[in-house]
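Everything below concerns the one structure shown next.
Excluded from the complex is one protein chain; the other protein chains are retained at their positions.
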Amino acid sequence: MSGSTLGHLFRVTTFGESHGPAIGCVIDGCPPGMPLSVEDIQPELDRRRPGTSRHVTQRQEADQVEILSGIYEGLTTGTPIALLIRNTDQRSKDYGNIVQTFRPGHADYTYHHKYGLRDPRGGGRSSARLTAPVVAAGAVARKWLAQHHGVSLRGGMAALGPIDIAFEGWEHVPHNPFFAPNTSQIEALEAHMDALRKAGDSCGARIVVEAQGVPPGWGEPLFDKLDADIAHAMMGLNAVKGVEIGAGFACVAQPGSVHGDELTPRGFLSNHAGGVLGGISSGQDLRVSLAIKPTSSIRIPRQSIDLDGQPVTVETFGRHDPCVGIRATPIAEALLALVLIDHALRHRAQCGDVRVTTPALPASAG
Amino acid sequence: MSGSTLGHLFRVTTFGESHGPAIGCVIDGCPPGMPLSVEDIQPELDRRRPGTSRHVTQRQEADQVEILSGIYEGLTTGTPIALLIRNTDQRSKDYGNIVQTFRPGHADYTYHHKYGLRDPRGGGRSSARLTAPVVAAGAVARKWLAQHHGVSLRGGMAALGPIDIAFEGWEHVPHNPFFAPNTSQIEALEAHMDALRKAGDSCGARIVVEAQGVPPGWGEPLFDKLDADIAHAMMGLNAVKGVEIGAGFACVAQPGSVHGDELTPRGFLSNHAGGVLGGISSGQDLRVSLAIKPTSSIRIPRQSIDLDGQPVTVETFGRHDPCVGIRATPIAEALLALVLIDHALRHRAQCGDVRVTTPALPASAG
Amino acid sequence: MSGSTLGHLFRVTTFGESHGPAIGCVIDGCPPGMPLSVEDIQPELDRRRPGTSRHVTQRQEADQVEILSGIYEGLTTGTPIALLIRNTDQRSKDYGNIVQTFRPGHADYTYHHKYGLRDPRGGGRSSARLTAPVVAAGAVARKWLAQHHGVSLRGGMAALGPIDIAFEGWEHVPHNPFFAPNTSQIEALEAHMDALRKAGDSCGARIVVEAQGVPPGWGEPLFDKLDADIAHAMMGLNAVKGVEIGAGFACVAQPGSVHGDELTPRGFLSNHAGGVLGGISSGQDLRVSLAIKPTSSIRIPRQSIDLDGQPVTVETFGRHDPCVGIRATPIAEALLALVLIDHALRHRAQCGDVRVTTPALPASAG
Partner (left out) sequence: MSGSTLGHLFRVTTFGESHGPAIGCVIDGCPPGMPLSVEDIQPELDRRRPGTSRHVTQRQEADQVEILSGIYEGLTTGTPIALLIRNTDQRSKDYGNIVQTFRPGHADYTYHHKYGLRDPRGGGRSSARLTAPVVAAGAVARKWLAQHHGVSLRGGMAALGPIDIAFEGWEHVPHNPFFAPNTSQIEALEAHMDALRKAGDSCGARIVVEAQGVPPGWGEPLFDKLDADIAHAMMGLNAVKGVEIGAGFACVAQPGSVHGDELTPRGFLSNHAGGVLGGISSGQDLRVSLAIKPTSSIRIPRQSIDLDGQPVTVETFGRHDPCVGIRATPIAEALLALVLIDHALRHRAQCGDVRVTTPALPASAG
């Protein structure tokens, strides 16, 4: 209820602050009998880890995960899986100057008004560091989805600040620091980031994630539509200001005779729906697009107020990602996996014995 | 869990199908002691009602609401408020031809695969008719928000198909059939709709809603961010394919030195955040933008399959809105009200006795 | 959250007051494809109905249920099933004298302090009349449990006031007004009730319910143990002050060498556990016992206070059950069914594909 839990049947509850002793999560509801070890989780954490290129925060964290419970002889037991990540590179002093003021665009002001106090060290609970346990939990969800339903997830950057990134192929994503499905624009992206860093400014990004192999029938019809839960999860990611499914805002200008994806025995002829119709998966690829705002902590001086409401100028030093969108791809994939496994289990609960004679169509006719 | 309930503390559970005997909802968690009568609810239902112009479905429904419980001597008692709306203009025969086939872009195919069967009359549960109980519940939420916090809500259409609608003033919204904050483009909008109707096609729309007077501090920090819950509610509205908060997707190209809203003792200098920072309200106006896809049920023939997976051509006759976005404004306002009251109560639960000496800033410095 | 919903996956939300226009419930999460009609529900409502003997309230209510949604061509569709029961025999004047005072043992005083106001007509929301929608929902659960798992439920009265009722056979339950599994003591029970009625007093009862055919494996290991959820549901029934599973309080004096039920290939040798071990069903009969307190509304004068805190004498006239336990058996069976179906679906969600080679034992070796 206080917003630290995601999911209903596969529930992930996270805890921790940026500069406290540890962060982590408890997963409740993981089906029993699935092989699981640190080796399934650590690689995803490593994809998200800070300090891996000059374009992200230079904080050094191993992000080494420890499994505290829920596994016996290498298999999930169906009981809670607790995951612990110790914080190792805390530098509370870096953040001392922001205790008395509110950084523009940051959660300082709103946390202060909600709670009456806040942990200012590295943004405390509002730090992007708290996405690490989400990625860890997502790795568990991902493994189950792959094993039980053949679902696979992937994603990448579609725009960095003003630069639209042409899609050239998913295979390029692991080979550049931006998760860009592209080779030709990487230099331009690096130049953009270098200029920003020099200027002390920051930029936003657009991220695309998709899931393949989702069977038709997952999602609820009214309020917990599959796309509604995806929007909830994605908008819950730090700095996200917009979410689109399929055609997204482009659907406004499409006539119905174009937007509605035709069905043929060979498959769907298009995918403007992004894999969801009436809140329920159609078997087409699930496609989600996210807008991520520029980092709030910048070196450029900005107007603000202090705790007494008096005017001050704020410049933020310390170690910050100049574009939080750069590391967002593995996090968005994890969130998508978490929403999908929850709906997979919800489907099994209510409709576990439904049998349909109509064949499920191929995702696309192409 | 099966998606018919919205909210955690102010919970709205809806029921009903387009052509069943009745639709309605149960509101659990409304605070006691608030004056409430049909007169508070009916006007909002009338704003959403079909059949009020030639540009929407011609189905005639009085949408007369009956309060079954939860009120004693004109006051809410704190117990469930059940609202009932009888369906009066059911014409099941209009829909007989779609039982054996799946309309492109419609929920037919996904309901079939999820449940193994579906109520095909008027779209059954997936009908936009089910937004009526949401609007009714929203009216209750709205009254409480106005009385207890001075919160007001408003909205309107920002684009109809390819036509961007210039904002000229909120006062124009009630005076045209499109909820457009505009007078100069109404003829163009009508001409667009007339042409579509003649062509048997449909179009999308973009809707903007906002809330004024929300105090700072509502929303949860991680997964149930205020904007995440707004995104969840809005994406749960039929046909929505995209949700933006504040600058939305435009934030991608904004540098941090532009996007982050500066604070001064006189108020915020801009509102790119759309009233939410770190998932928690800032006291600025909450601004939400929605993309609504074109209606799926059109008269233009389209390829599809039947229950046996065989190819068929589908044309949809009957009474359909050629643009479901036209009636979406009061619904989106209701959803926003429902999210806000839920977070108002959540805030009171956990932080009901927090006192902050820092003054809450004016929403804007202007 | 405000206590009008029971269950997580098979959710029942009730509404209504004793003397409002109607009572009812919305069931969300019922699996699709099950045949369901009023004929499945009405007989259970008739078992609970008032006015059927001189030993219960003389209020005349047909308790005729109407299904408003969730059924298409005689089958459940997986969408919410709304059930409506109109109140027909409201006599608000009977209750006018209790508006200004608090009846000892009744919820008047606590509702007043919680909500600041209350609907005093017939106890409003706290009336035993609100168990009718529970019975209706229970009938739906019961049908599914029987069809999908062969689970059957039964119950009866074990004590009426100071009279312990000897168990003679379940077949006697429908043939006396007390739901007693007995023929030889019926006259004594009637005499006891007649004497109480003459004295203007009331009495308590002990009810036993059980479920047969529950497979091993339903229930959660820690907080939502199957017996914990049963205790929650039963203690939520008006007037219940105690709940036992299996041996119940008698287990305190049993040594472990007696209490622990031995297992043999032919089945369990005893059932002190009442069918639950570690919160999870064992396949033995589920056995639950309830203590129901005497009706609070009696004609004997009692000390109390009025709204100003001044001393008053209260005598309660009007139509009240002199023993609310008499009609409690079908309600307790319904509650047990509702808990069981919820756990059946929970089990299917998390452990739907678990296969165990160890055979499930017969419920008993006898």
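Note that the chains are named A, B and C in the order they appear, and that numbering of residues resets to 1 at the start of each chain.
The rule is simple: a contact is a pair of C-beta atoms (placed from the backbone, for glycine too) under 8 Å apart; a residue touches a chain by one contact, two chains touch by 3 or more.
Here the structure is a predicted model, which means the values were calculated and not measured.
Peer 1: One chain isn't displayed here. Which of the visible ones does it touch?
Peer 2: Looking at the entire complex, the absent chain's contacts are A, B, C.
Peer 1: Of C:79, C:182 or C:296, which residue touches the hidden chain?
Peer 2: C:296
Peer 1: Going by the contact rule already stated, which one of A:24, A:155, A:181 or A:242 would touch the omitted chain in the full complex?
Peer 2: A:24
Peer 1: If the hidden chain were put back, which residues of subunit C would touch it?
Peer 2: 1-6, 8-9, 14, 102-107, 109-116, 125-126, 130, 159, 161-162, 196, 201-206, 215-225, 227-236, 238, 241-257, 259-265, 269, 272-274, 276-283, 291-296, 298, 300, 302-305, 307-311, 325, 346-347, 349-351, 354-361
Peer 1: Go through subunit B and note every residue touching the omitted chain.
Peer 2: On the side of subunit B, residues 9, 29, 31-33, 78-79, 148, 221, 345-346, 348-354 touch the unshown chain.
Peer 1: Going by the touch rule given at the top, which residues of subunit A touch the chain that is not shown?
Peer 2: On the side of subunit A, residues 1-5, 8-9, 11, 13-17, 20-24, 26, 28-29, 32-33, 66, 68-70, 72, 75, 77-82, 84, 114-119, 121, 124-125 touch the unshown chain.
Basically, only the chains that are shown with their structure count from here on.
Peer 1: Quick one: name the chains whose C-beta contact count is the highest of any pair.
Peer 2: A-B
Peer 1: Compute the distance, rounded to whole Å, between the mean C-alpha positions of subunit A and subunit C.
Peer 2: Computed value for the inter-centroid distance: 45 Å.
Peer 1: Between subunit B and subunit C, tell me the centre distance in angstrom, where each centre is the average of that chain's C-alpha atoms.
Peer 2: Roughly 39 Å, centre to centre.
Peer 1: Where the CA atoms of subunit A average out and where those of subunit B average out, how many Å apart are those spots?
Peer 2: 26
Peer 1: What are the residues of subunit A that contact at least two other chains?
Peer 2: Answer for subunit A, listing residues that touch two or more other chains: 9, 221, 346, 349-351, 354.
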